[in-house]
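Every protein chain except one is present and positioned as in the full complex.
Now for chain A:
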Amino acid sequence: MRRGFRFWGLVPAWVLMLGTLLIPLMIVAIVSVAQRGAYGGFEWAFTLEPYRQILFSVGWTDELEFDPKYLFVIGRTLVLAGATTLICMMLALPVAYVIATRTPRMKTVLIYLVTLPFWVSMIVRVYAWLIILGNDGFVGRIWHALGGQGTLLFTPGAMLVGMVYSYIPLMVLPVFAAIEKLDPALLEAGGDLYASRWTTARRVILPLTWPGLAAGSILVFVPALGTVLEPMLLGGGKQMMMGTLIQTQFGSARNWPFGAAIALVLMVMVVIVLVLNARRAMRKEARS
């Protein structure tokens, strides 16, 4: 009976994994080595052409030329996602600390407020930044009043602002959980042993909230790698990122195999990040 349940009980999970993860993933993998269809879609014929396209373009006389334009897209994606993660960390630490040190009632309210933006559509929220940063927007006007030129929109900076805004709750929550678990006496012990607030933050709070920061970094970095909305709206489509690149290939560029190839590259990058994190966690486990 129990054995049976153990097997059958897992069936929904298996169906979910197979149906929504493995099979679609295999389809993407197959498409990435297929021939491009004339009007989108693909044709059944094996080729490594889509992967070739990532690094090389075809010159006038059919010779292959190294072309780093997609490498720049990958690089930009990594830099922006990395910067988003770092900024989220720096902002989330003090926010989470302040929340964690409030009264239980206040904590509940503040945590609720942190998650509140999730109740509004992501498109609407990113769109709001389009207005805020625009020339007639709140921040745009301040920018001009301070003597700024041109527009803040459609720059990597605008995308970064949007990404940090979108993903910061995913950093605040795990960091908050880590700080809340700290014995308050540890912070007092820091002060008691002649550490200034800053030293206590650096030598006591920071190392002990690492697990929370690591979890938050994964939660922010991974979706930030594949983000589409911010580059589209706030980057004005001028700043191509992997997410928008994939979307364009399946959409207007009608190059499904290339889109699938980029998608797999993105996935490999995510897997590398996850494996590195898992190894770090395992090392830590082994040490204690």
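Quick note on the criterion: a contact is a pair of C-beta atoms (placed from the backbone, for glycine too) under 8 Å apart; a residue touches a chain by one contact, two chains touch by 3 or more; residues count from 1.
By definition in this document, contacts and distances are computed from a predicted model.
Between the listed names "Nuclear transport factor 2 family protein", "Spermidine/putrescine import ATP-binding protein PotA", "Cytochrome c oxidase cbb3-type subunit 2" or "ABC transporter permease", the UniProt record for the complex's undisplayed chain reads "Spermidine/putrescine import ATP-binding protein PotA". When the full complex is taken into account, the listed residue touching the unshown chain is A:183, out of A:62, A:136, A:183 or A:285.
Here one chain is not drawn; of A:16, A:98 or A:193, the residue touching it is A:193.
With the whole complex as reference, residues 183, 185-186, 188-189, 191-197, 199, 203-204, 207-208, 288 of chain A touch the missing chain.
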